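First the structure, in the form of structure tokens, and then the observations on it.
A single protein chain has been omitted from the complex, and every remaining protein chain is retained in its original position.
Here is chain A:
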Amino acid sequence: MILRRLLITLLCCLSGHTLYAAETSRLADNSLLSFFEQHDSIMLMIDPQDSRILKANKAAARFYGYSQSALEKMSIKEINTLTPVQIEEEMQLALSEARNYFIFRHRLADGEIRTVESRTRLYAIEGKELLVSVIHDITPGRDLDQALWHYQDRLEARVQEQVELLDKERQTHQQRIYFALVLQGALILLLALISIRLFFLKRDKQRLLKQQTQTNRELQRLNEIMAHHFQEPSRRLVTYAQLLQRKGSFDYDPETRTALEFMQQQSSRLNLLVHDIQRFLALNAPPPKADWVSSQEILDLCLARFEPQLKKCSAQIICGSPLPDVFFPRRFLSLIFEVLIENACRYSRPQVALKLEIQSRTEGGWVHFYLRDNGQGIEADFREKVFELFYSLSAKTESDSSGIGLTLARKILALYGGWIRINDAKLPNEESGVCVEFAIKEPML
């Protein structure tokens, strides 16, 4: 009964065909399978689940060039040359054109491609759904209208090209997406690693900062101890040695007097050292803010303060045009001038009146100060060394220098972006001497 229904359906599929009326009555008497087998129309039964060809008739075997048994082991996909996308497109096209058939390209056993019209329906046969396709080879018609088929071929080739292009683009796009995803993942990983590293660095920085603060506090405390505890006894030693000398009690005893002089000399040196070390350590504290100050006024005050020493060297101070105002802490500028004037006096030549020329020049955002003297001078090899801590050019017994002054001056200037150096630009007509040059940066307006 089912097969009967099937055959009637098949006849319906062939509607419009000339076989329809004659065959309907004849087949009623023949075996239904025989009808399927013997019919000249190419027919295939296909499993819609996996596209396997379940049954092929003799006409199909003749058309495709495979034996029936070979066909029944094949899938329709092995015959149909269209890709699944193209098949889908054709189905959409047939639907839009209200066609009940599809046009496919089927490959024969000898590799020839034929254009076929496939009328396919879904039927439930013995409880199983099967696709029954009746195939009409429409390729022969090509000879009748070469231009149309040429156009069709071109169109199909174009569609094929576009599909391939689209496939390729889709693949490229997918590859790009994969690459972007991998890159994004790598970046996220990198960022995570950087964040972790930053976290540890920040923690280390905070720890180091804490340690530095603690060290600074200890240095500050040491500085205070230097100020109060060391300086006091050293000062008292000097004063008391002076008092003893003033008394003149030991004048009659040369040895005692010499010993007393040494005591006073050493206590003075100790006092100077403690004082300079304290000044040096004080630079570790936050530096004072700069302000506009008159360098001429500060120099004049320093010269007045050093009047006794300058007088002792019979000093002649040569000043050019007035020194300019600079943006620098007053106390520190004063300290720099003190160090340089003190050094000029200390290293003046015996029996030669000290000449000290003080000039300035403003150029390129810097104010340069030049202090030239006719003193003992410094050999080229030692001009940098004298800026080292505790470096002195004269024996300690001969000098009241602590060896800190120039180090202090350089450190102060460096705190505010400035610098100091020594060159051999001697005063005219003088056989020796030095030129100390230091520069202070002008503030950005």
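What we mean here is this: contacts are C-beta pairs under 8 Å (C-beta built on N, C-alpha and C of every residue); 3 or more make two chains touch, one makes a residue touch a chain; residues count from 1.
The rule we apply is simple: contacts and distances are computed from a predicted model.
Q: So which of "ABC transporter permease", "Response regulator", "Cbb3-type cytochrome c oxidase subunit III" or "Chemotaxis protein CheA" is the UniProt name of the chain that got left out?
A: Matching "ABC transporter permease", "Response regulator", "Cbb3-type cytochrome c oxidase subunit III" or "Chemotaxis protein CheA" to the record, the invisible chain is "Response regulator".
Q: Touching the hidden chain in the complete assembly: which of A:N57, A:N80, A:Q278 or A:S360 does that?
A: Among A:N57, A:N80, A:Q278 or A:S360, only A:Q278 touches the chain that is not shown.
Q: Thinking of the whole complex, not just what is shown, which of A:H136, A:R235 or A:H368 touches the missing chain?
A: A:R235
Q: Considering the complete complex, identify which of A:T115, A:S133, A:N223 or A:S360 is in touch with the unshown chain.
A: Of all options in A:T115, A:S133, A:N223 or A:S360, contact with the hidden chain holds for A:N223.
Q: For chain A, which residues reach the chain that was dropped from this view?
A: 223-224, 227-229, 231-232, 234-236, 238-240, 242-243, 246, 268, 271, 278, 282, 285, 288, 331
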